[in-house]
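Part of the complex only, each chain left as placed.
Chain nomenclature is as follows: A, B, C and D, assigned in order of appearance, with residue numbering initiated at 1 for each chain independently.
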Amino acid sequence: MVNTVKPLSMLSKNLNKPVMVELKGNKGYRGTLDGFDPHMNIVLKNAEEMEGGEVKRKLDLAIVRGDNVIYISP
Amino acid sequence: MVNTVKPLSMLSKNLNKPVMVELKGNKGYRGTLDGFDPHMNIVLKNAEEMEGGEVKRKLDLAIVRGDNVIYISP
Amino acid sequence: MVNTVKPLSMLSKNLNKPVMVELKGNKGYRGTLDGFDPHMNIVLKNAEEMEGGEVKRKLDLAIVRGDNVIYISP
Amino acid sequence: MVNTVKPLSMLSKNLNKPVMVELKGNKGYRGTLDGFDPHMNIVLKNAEEMEGGEVKRKLDLAIVRGDNVIYISP
């Protein structure tokens, strides 16, 4: 394979960095990527639930089940 | 991997502590995390079903099937 | 792991006891938990299908496929 | 485990007996349980598709894919 980056390695590179997480059902979260596993279950620290550009809720920590994830963006 | 926390280990750290569980279909629960397994099936003790910020139902115990979970937050 | 209870063990403790089963699609059942397997397929005895707090249907026995389950509560 | 009945064994006990099968999407069937497998794929003989308490269609035989099943009731 060419010089390429696997999705989970790319997540690994963003550990402890701020990410935006888009979930199914129009939910968006911003926070620090604190961990993940191969199912894309993720741990977010200092997360903010976003709705229409506004902060709807703050969560010190959230363990998100991977099957809800659309994408994760640093 | 960097200094990071796996999602299931993070659940483990919150055993016997209060958590908020957000489920698909706009259901929210507050309760004590009494157990879980790798599918994120969870056991909640003294759970309250929340709807629009109000307590809708009280459950001494609830065994929630993991595929309903959006996130779990301590 | 701390002093904790796995979801399936918790089901096991409630065998032959009355439970409430909440299914996807706004269906609720009350009955006696007569059996289950690791998929959370369950056997309910003397089950009542509930809708808006009223009994809609009575079933001597129901074998429920696990993927419909939201939670089971003793 | 206590004196309990596994879901698939319970299906086995109802082979060649009349059952009611509730499927996702508001479909109900009555017929004779002619066979099943661990996915809850089932074979129904002399099946009637029910809608609002009325017989909508008659099927000499139907092989139902298990993932559609909500519950099976003798």
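To be clear about the criterion, contacts are C-beta pairs under 8 Å (C-beta built on N, C-alpha and C of every residue); 3 or more make two chains touch, one makes a residue touch a chain.
Small disclaimer: the values here were computed from a predicted structure and weren't measured.
Enquirer: All chains share one sequence and 4 are in place; how many are there in total?
Expert: If we count every copy in the full complex rather than just the 4 shown, we get 7.
Just so it is clear, only the chains that are shown with their structure count from here on.
Enquirer: Round to the nearest whole Å and give the separation of the Cα centres of chain B and chain C.
Expert: A distance of 18 Å separates the two centres.
Enquirer: Measuring from the mean C-alpha position of chain A to the mean C-alpha position of chain D, what distance in angstrom results?
Expert: 41
Enquirer: Please report how many Å separate the Cα centroid of chain B from that of chain D, as a whole number.
Expert: Distance between chain centres: 33 Å.
Enquirer: Touching two or more other chains, which residues of chain A qualify?
Expert: Within chain A, no residue contacts more than one other chain.
Enquirer: Using the touch rule from the top, collect the residues of chain C that touch chain B in their complex.
Expert: So the residues of chain C in touch with chain B come to 1-11, 24, 40, 66-67, 69-74.
Enquirer: What residues on chain B touch chain C, complex-wise?
Expert: Residues in contact with chain C: 12, 15-16, 23, 25, 27, 34-37, 41-43, 59-65, 67-68.
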